[in-house]
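These notes are about the structure you will find just below.
Complex shown without one protein chain; remaining protein chains in place.
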Amino acid sequence: MNNLTEIAKRAVEDYGFRQIALWSPDDLVEQWGLSPREAGTLKGALRDELERLPVPVEPRDYAAVTDRLNSLISGCLG
Amino acid sequence: MGDRLAGKVAILAGGATGMGRTTALRFAQEGAKVMIADRNRAASDETLAMVRDITPDAEVVAVDVSKWGQVQNMVDATVERFGRVDVLVNLAAILMLTPPLIDVEERQWDLIMDTNLKGTFFCCKAAIPAMLKGGGGSIVNISSSAGLDAWTRSLPYNISKAGVIHLTSVISGQYTPQGIRVNCIVPGPVDTPQARGSSQSADLLAAVAAEHPMGRIGRPEEISNAILFLASDEASFVSGATYVVDGGARTSGRRS
Partner (left out) sequence: MAERLAGKVALVTGGASGIGRAAVLRFAREGAKVMIADRNVTALKETLAEALAITPDAASVQADVSKTPQVQAMVDAAVARFHRLDVLVNAAGVLVLAPPLAEIDERDWDLMMNTNLRGLFLCCKAAIPAMIKGGGGSIINISSMAGLAAYARSLPYAVSKAGVIHLTLGAASQYTSKGVRVNCIAPGTVDTPQARGSSQSAKGLEEIAAAHPMGRVGSPDDIANAILYLASDESAYVSGSTVIVDGGGRTLPPKI
C-alpha cells in the first residue's frame, strides 16, 4: 500500500481524518512525505471524491469505496 | 423582564435573604411562580413584598428544612397554591465558625449537618415525587467553595457542603432518566448577610476582596444568574454537574 492509498483508506473509515485530508491537506503532505504528484492527487481528484462521501461511510461499504478510490489513485499516478 | 422561566413553579428553600432573595426576584422577573420557603418569617415577608411588586404569583411558607414534617408541608403548600413543582433551589444553610476538629462540639456538628446536608436531602426527597407527577423538574443545590477546598474555619460546614456536591451526583444518576435534572453551584465568596456575619469584621471581608483576582467578592445576583441558567430549559442537557461561580478565586492560589 502506498502513502496515498493508506491516506484514502483512513479518510474513508475515519471522518476526523477525512476532514484533515479535505481542509488541511498540506499537513498530510508534510507528515507523510508525499511526492508532488501524490500531493496534487490528494488536493485534486481524490479530494473531490472524499468531499462527496457520506458521513459516516458504513463499515459494510468500506471495501467498495476504498477500491473505487484506489483505482482513481492508480489512474492519477499512472 | 424575560420569560426564561415562564409558567414554572419554583420553591426557594432559604429564599428570604442573600442569594435566596435575589433569586426570588430574578425568577419572578423571568415569569416563574415563586414559593419563598424560610424559617425567617420577617425576612420572608419582606422578600415577598418585593416579589409581589413583580408578580402576584408569589407566596411564603415557614420551614425549618431540618424537620421532615415542615419540609413535606412546604412542598404540599406549593402544590396547593400553584398546582405543581418544576424547580427546587436549595439555598437554606447555616455557617457557624468552629475550632479545629478535636474541639468541635457534637451539637455544632449536628446543627450544621442537619440544615445543610440533611435539609437538602429532605427537600429533594419531598419535592421529587411532586416533580415526577408533573413530568420532571430541575433541582439546583447550593454548595460552597468550602465543599471543594479545605477551609479551616468550620470543619462541619466544609463537610456538609462537600456532601451536597456528592448528593447532587448520586441523585442525578438516579432521577435524570425520569426527567429530573439535578445540579449544584459552588459559589466563592459572595456578599451576603451570612458572609458579612461570619467574616466577623468588615475589614476581613475587604481583605478577601482585595486579594480576589477580580478585586471584589461576588454579588448575590451573580449566583442567581447561574441558578437561573440551571433552572431553565436552556440547561436541558445539564445534569449531575457542579458549576463553580467564584470569579476565578480558585485559580489564584489564594483561596479565601
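By written order: A and B. Residues from 1 in each chain.
To be clear about the criterion, contacts are C-beta pairs under 8 Å (C-beta built on N, C-alpha and C of every residue); 3 or more make two chains touch, one makes a residue touch a chain.
This structure is a prediction, so every number in the text was calculated from the model and none was measured.
Undergrad: Touching the left-out chain: which of B:Asp64, B:Asp149 or B:Glu222?
TA: Of the listed residues, the one touching the omitted chain is B:Glu222.
Undergrad: So which bits of chain A touch the chain we can't see?
TA: 13-20, 22-24, 27, 31-32, 51, 55-56, 58-59
Undergrad: Under the stated touch rule, tell me which residues of chain B contact the chain that is not displayed.
TA: Counting over the whole complex, chain B touches the hidden chain at residues 1-3, 169-170, 172-174, 176-177, 181-182, 188, 213-215, 218-219, 222-223, 225-226, 228-229, 234-248, 250-253.
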